[in-house]
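Only a single protein chain was left out; the remaining protein chains are all shown in position.
Moving on, here comes chain A:
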Amino acid sequence: YRVGALEFRGVHCVGMPGPASKRRVPVSQAGMTDPHQLFDDTSSDQSRCYGAQRASGDLGYPTTTSSPQADFLAHPVSNMAVAYGSSLAAQGKELVDKNIDRFIPVTKLKYYFAVDTVYVGKKLGLLVFPYLHQDWEVQYQQDTPVAPRFDVNAPDLYIPAMAFITYILVAGLALGTQDRFSPDLLGLQASSALAWLTLEVMAILLSLYLVTVNTDLTTIDLVAFLGYKYVGMIGGVLMGLLFGKIGYYLVLGWCCVSIFVFMIRTLRLKILAEAAAEGVPVRGARNQLRMYLTMAVAAAQPLLMYWLTFHLVR
């Protein structure tokens, strides 16, 4: 990618920020060879552009001195001040970047948002119709899981976050059509859904700890998987608004079964994987317990989907 960027530099930095599409071509070709490159890197081109612009501007100023501002900017002391100010800003930015990683794992979160339209489309299709999908393994590349935009099985946080917000808005819409709406109800819906999500995450983490499952299922992964049910909930409520209770029950039933199958197939690989991959004769009771845990987690999804939406459709 770096070679491609250097090649394009002459074309882009004449004076306008060039079209981004030209920069994307080398990335997509070289995408699979650089797993740590989650997003297109536009910073280096931009700074080079600014540097070229500023250099040409500074060269131009002494020759067209007709205004006091140009004199002020050409003064060597103000040049130093500009340099000092920009270095201060860079230091401050570094400090913030270093410290914010202690509270919010920004780099880890970035992985979950590295999605593109094709991935979102395929994932939504998978959430509604998971029956024909064969391979549920997440591809790994040099010990790290591949970013979601390269593998449809990888969990992401974009769809759950968007679906959550859409659910709040659709709930407001549904309440509005029944003349039960007031603005604080929106906050109440959001708080309630978040509280259920937190409770689910804590319950699953507790049961994973009690059953001593050694998985690579991180908390954020778990939040991502549990957030996928909002998609089905949105579908159900929208159908309920359009076609009444029958439409709501039909679509909700379909989405409940799909989410159930989706969760079982995904969690089976995470929770039960190492038991099957070890090749050791599996202790029956422990494996059975893990299977029960997977089924319980998957069965809780339809229940919660119904519980969080039935009061919205009358």
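Just so it is clear, contacts are C-beta pairs under 8 Å (C-beta built on N, C-alpha and C of every residue); 3 or more make two chains touch, one makes a residue touch a chain; residues count from 1.
Assume contacts and distances are computed from a predicted model.
According to its UniProt record, the chain left out of view corresponds to "Immediate early response 3-interacting protein 1" among "Immediate early response 3-interacting protein 1", "Ig-like domain-containing protein", "glutathione transferase" or "Signal peptidase complex subunit 3". Check A:Leu188, A:Ile246 or A:Leu303 against the missing chain and you find that the one touching it is A:Leu188. Of the listed residues A:Val82, A:Leu199 or A:Leu303, the one in contact with the hidden chain in the full complex is A:Leu199. Within the entire complex, the positions of chain A that touch the omitted partner chain are 188-189, 191-192, 194-196, 198-199, 209-212, 283, 286, 311.
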